[in-house]
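With one protein chain held back, the other chains of the complex are shown just where they sit.
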């Protein structure tokens, strides 16, 4: 069991690690960092070197077991920032529960497994292990964040030279396949879907999803980095979490309902982790959108800009974690939502447990 | 005085004029159209031929005095559509007021006047004339929509060949200068600012603005098309309008407050006309945004995507008129907002007049 | 048999039809125009409305049997322009041959046939008919230019609603599929490949191609427009043609060799029709290129910019027809090349016939 604190710090660039100063100003050291989950200001697509730069800046400065998840793309009002998840098992008797987290890494995903069963099962197994480590039930998990690889041109050529057809011959499309496999692995691990459903989904069905999965892909890693976030009664700290789902890219009501639950619980929103995508049908609420036919801007960039504005409005600032490409992370055209919030210490009146909306 | 009705019809492409069928299905003819105000699916910038295409499709089909205002850019969740403003002076005794509109055109704006006093005064004079035509006071105006020219490379070279330095040597920047001159012309005409303030603003001060101005620029015209929208007690129809201001690009509260006023008035939102821009300071509520340093996507596109999502969420669908580049249209980083709404006929209980929030 | 003249006129925008004035200045009328083959300044991809705008401007101004082929994308040094192919059967006894052309249109390509055998066979049959009409052998054909449809989001959704999986669910990718089917139809018709090879190629093999095929796709049409260009001894005019192939995207030697043949023939290059693509292997001459991993600029735009510069350098000006996406139009990573040139009238010394390099 690892109780955690959350520190959200705006950055001046992808390689800005000044959050470490804020960390030490709060009495922690870099060794306490479990995970760095950041939004960097690249295009969020294949040739996004802002993620690689951030990883290069952060990884030498944190412990060997800590993971980094950098999601590129701060379109619209989004503010580049990092979220540090800090291990802190201090027992505060005024809290009867608290936020807990565990992090890990899958084995290297070979290019031939990317976007396929191999990747899905690697993620499933790593998530399962982390949930066990946390000592919580799958129901108490509110977010599984995965950063997973993509296929580069070199990978694709290499596979074909070996007579193997990759999951996709297009690098941008391979990002989607990788997110899909990771997300279905999460859904499997949390018991939300069964193996058959997962395999059908991997083959193209968009009928299965997890509202607690958030996967992003990048060229800067060859394993999947995994972060599991939940609420445990073994921990005692002021952080709580809940999860819900946006049913489409301007489902403000879902976000507001989540904010209402937080407010009813006497809490203050500390962070939102939201997935965004352009509806694959080409329409939203019956009206045509143009994200999929814009050959100048990739659809994931459009979707982040739109969902980012709603999320920033609900939090009140732009340092929110909105990630693009929501395959099997919420229903088609929608996206998974996790809210981390802080409550006042009221030991005699137990706070709302992390709720499923 | 010209009472108007509003017809909002989604389009399948910039050259889709099927709204004319809807028009005739509602008992009107193309001759009744005062203005076609549309969102087309281009980049909204210099080389946006979706606007030109829409104008080429619509202009032969409507009367010679009708104006077209096509604003490019349906980023994010925005749905391409047209808004037809239809002249209808039918007197409905159950309404003690109604929405009125007048349209006109400035003389040709010579390239040397673009973004300068010449354009500002041309817009000022045309707006003034239209307000007089409507027989309402400036206070009863809730929206002045202007479509204005930009400087092409050919214009810029032509000016320089004649020894004249254009307002900007950059075509994209010239769009901003043109919107600024138009907006200040509107503010002057509505009595919101005086001549000195207008000239200082034109020279670069961002301290003057109108919350009722909405200007967009394009290469498809060389005059300014002008539409004035107001509420008159001489008219009697179910449409009303109000205006307000977003103070920044995720000022959802401003939109929700406007929606509350509509609801209190027993109305239903029919359309929102909103201007969007990236904060020129590089920050929003103290946090850095990256719209101005993104060399892949112009800042106006980012801003439309963000503000478009909020506006769509408030209206409940994506067919909203969100236009990018809000120089002097609301404060810096914010944008002007006009809501057109419909009320039930309740002649004995006079509806809320078009309100200033 | 239809002898033709060629008029190449720069344009000031996609809707500039001033070339008609040049036409009449040369003693021709709009009715003499067989085809308008233009480069317009859009992105050349799905949402390129410059092509639609050009078609809307030109089609009402030329005869009902004339075809338009607008190829979007004038990246780099390319200059927007139109090429008018003008029917002129004037017999000039000083020429023992001359350039001939025929144009036609396939039936409407239903979305389910796009990129598939149905489209391939429709193109094959139309080309075959046109070659017969010209009364030349397939060997004397130097260019078959096809403009073909793509799949819009609406098409894709419509097919899936009917339980039909489209050739591609991605609109940009559907452009490539359409070009491929058209090009293989051309190769079939010219006897360059057999049916089995064509079907294997359509299924993904890149081992078959035509050096005389040039296909581009767009949303502005639902049939395939076809232009066949050849040299006939029945005609007698100063124009000649030859074709060759660039083996990769900077195969300047191929272009220079073609220019040398023209020079040896005493000719002057009038136009080059060249296809460009980024090598699907991700490398050129063993070195990595980044066109396929650039998520900000589509690969076809990169390729046009590169090949356009070489072509402009060889012609000496930027008004060259370079079109992106060369599936089965020249070998993978290369592209088909047709040179139209003009020779002096030397009746006693027969000019070089249109040569295969």
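Going in written order, the chains are labelled A, B and C, and every chain counts its residues from 1.
Just so we're on the same page, a contact is a pair of C-beta atoms (placed from the backbone, for glycine too) under 8 Å apart; a residue touches a chain by one contact, two chains touch by 3 or more.
This one's a predicted model, so the numbers in the text were calculated from it and none came from an experiment.
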- Item | Residue in contact with the excluded chain [from B:288, B:302 or B:331] | B:288
- Query: Which of A:52, A:106 or A:300 touches the chain that is not shown?
  - Reply: A:52
- For subunit C, residues in touch with the removed chain: 10, 12, 41, 43, 74-81, 249-252, 284-291, 293-294, 296-297, 301-303, 305-310, 312-314, 316-319
- It is residues of subunit A that touch the chain not shown, namely 12-15, 41-42, 47, 49-50, 52-53, 56-57, 154, 219, 296
- Note on the structure: Across the whole complex, the chain not displayed is touched by subunit B residues 43, 45-48, 152-154, 156-157, 170-173, 281-283, 288, 290, 292-296, 298
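One rule holds for everything that comes next: only the chains that are shown with their structure count from here on.
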- Query: Distance from the CA centroid of subunit A to that of subunit C, rounded to the nearest Å?
  - Reply: 46
- Find the geometric centre of each of subunit B and subunit C from their Cα atoms only, then give the gap between the two centres in Å, rounded to an integer. 42
- Note on the structure: Residue numbers in subunit B touching two or more further chains are 12, 41, 296
